[in-house]
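For reference, the structure I am asking about is given below.
The complex appears here minus one protein chain, its other protein chains still in place.
Moving on, here comes subunit A:
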């Protein structure tokens, strides 16, 4: 049976990697394996409702779905006021790679990156999970050059077709038009739209639809793709927050993506179809001619080499301050509640 896993002083913290909505991410060394790991510390002190639901979602989904292109949850442990999620250590995120103009991404590298993203998304969708927050900063690159989807705090199972979900998901620039119009019943299409935006961003090296507000977002989408007609997107006018825009013609995509191949533009078009039912699925996208024609997608190693050629990773591993991560004590230690609840359980 399961053995109590005592992780006393197992992880040595080295530096802060970043801070998100739910806590701080530290780089640490696993003294047991010698590997570097990322420890996401989820705060619990201010939570009125106990352990935060996004943290539980993330744990549950990552325990259920495992794939090379999804971040690997190595361990979870509790400290006095936090839950610590231990992940594979990643050296950069896709946003940093896109922003670093010293890295010149070739077609093969864009294909390789998109293929890795699609493999991760396909695996999630196979397990009936919507990521709901796909964006370049939530796609990390590990030490082998493999891209991994991360941050499953907004993820959700979508097994019930009639169930209603919140539309306040996905960062605005990557949000599908049905969400902007307040749809509460949606599916994998919202993730595929985000993948389309990321694909466009990989080619343009800047966000494709950088809206300042929901209306501005829609305006930017319509400027690039034209205003959808009722035939293109049946039922759009019935969406809860539907706003009618002045009809705009669809400009040729070739004007924006001057160097893209026909296959690339066709795939991008299929990611960015207005009707979510017609939008391409992750599996179909992986079988698209774009990935079959030369140049073929690069390997993770080649992608890593290209990223290393830029400024991004120069001197990234220097000046670490080593300190111990607070870890939990012996699991079999019994705790008792006082009858009047004066003493809290240690955690």
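One rule holds for everything that comes next: a contact is a pair of C-beta atoms (placed from the backbone, for glycine too) under 8 Å apart; a residue touches a chain by one contact, two chains touch by 3 or more; residues count from 1.
Rule of thumb we're sticking to: contacts and distances are computed from a predicted model.
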According to its UniProt record, the missing chain among "LANO_0H21902g1_1", "Cyclin-like domain-containing protein", "Elongin-C" or "E3 ubiquitin ligase complex SCF subunit sconC" is "Cyclin-like domain-containing protein"
Given A:17, A:56 or A:286, the residue that touches the chain left out of view is A:56
Touching the hidden chain, out of A:70, A:83 or A:121, is A:83
Contact residue for the chain not shown (choose from A:32, A:66 or A:248) = A:66
Touching residues on subunit A - with respect to the absent chain | 1-2, 4-5, 44, 48-51, 53, 56, 59-60, 63-66, 76-78, 83, 156-157, 328, 331-332, 334-337, 339-342, 344-345, 347
